[in-house]
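Apart from one protein chain that is not included, each protein chain of the complex appears where it belongs.
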Amino acid sequence: MDIADLVAIREIEQLKYRYVRALDHKDWELFRSCFADDATATYGDRLEFASPDDIVAYMRENLGPAMITLHQVHHPEIELAGDEALGTWSLQDRVIMTDFRLLLDGYSCYRDRYARGADGAWRIAHTGYERIYEHLVSMDDVPSFNLLANKFATG
Amino acid sequence: MDIADLVAIREIEQLKYRYVRALDHKDWELFRSCFADDATATYGDRLEFASPDDIVAYMRENLGPAMITLHQVHHPEIELAGDEALGTWSLQDRVIMTDFRLLLDGYSCYRDRYARGADGAWRIAHTGYERIYEHLVSMDDVPSFNLLANKFATG
Partner (left out) sequence: MDIADLVAIREIEQLKYRYVRALDHKDWELFRSCFADDATATYGDRLEFASPDDIVAYMRENLGPAMITLHQVHHPEIELAGDEALGTWSLQDRVIMTDFRLLLDGYSCYRDRYARGADGAWRIAHTGYERIYEHLVSMDDVPSFNLLANKFATG
């Protein structure tokens, strides 16, 4: 492993951090820029997308201000192969559905593929995860539940 | 990006990890040593500090043994500019207020500034975060709640 490899690994990690930051801040333009033009995605058993525009369209439509998403990714294991790379990550996510008064906690194992473009920038070529665990609870079971801060609160 | 950049980025990450470890272990001397002498801080909308001594005094006074804090920081995006640097991080924190029987869960986006001193060591010049989400629940809603371990338990 030489310095170019260390730099490439770091660039891929930065890409992934930008991807989750864009997702949770609902910055769909930044989110789109993380994907290669032929990127695909498979999130668990329920969601599969054949293009980056499909991924972005789904997120934009389903993750409005009443869906607070909090994704954090850990444990990067990156394998480089020239201008391609594979990445394994551990995901923890929480979704607060303020309209439905539901709180979802999940854990997944991501297996991504990355590609370095002609411009030298790494992008996500495929992203996908296996769901390890997921639970849903209603805030109605926790009468004291008090939402103190919400960046996406409206009105 | 050369090897000096990679080392500087790693040193800044180590600084941040030391900062949260000192905070959660209530090691206020170590916590103070993470800040430059002219450091400032802005934590969400509620807390603003004009000096490192003010930051430390507030934490020391408000985070006694009945306030267990658990901060974990993720997704470092570090931008170097000579002896200064900017850092973006994703924070997840939990505070357990044993006297009040309250449990707080929060998520924030940190935007820090770092400075390298004449001694070559990086320190926090400014730290601040935007609160993305925060909730509070009472343990009274969860009668089975059983605190099995607490490093800061007294008596």
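Note that the chains take the letters A and B in the order they are written out, and that residue 1 is the start of every chain.
As a convention for this text, a residue touches a chain if its C-beta (ideal position, glycine included) is under 8 Å from a C-beta of that chain, and two chains touch if they have at least 3 such contacts.
These figures come from a predicted structure and were not determined experimentally.
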Considering the complete complex, identify which of A:14, A:42, A:90 or A:144 is in touch with the unshown chain.
A:90
Residue positions on chain B contacting the omitted chain are 3, 6-7, 10, 14, 17-18, 20-21, 24-25, 68, 70, 72-74, 94, 96, 141-151
For the chain that got dropped from the picture, name the residues of chain A it touches.
1-3, 6, 9, 44, 74-77, 88, 90, 92, 104, 106-107, 109, 130-138, 140-142
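Convention: only the chains that are shown with their structure count from here on.
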Tell me the angle, as a multiple of 5 degrees, of the rotation that maps chain A onto chain B over the C-alpha atoms.
120
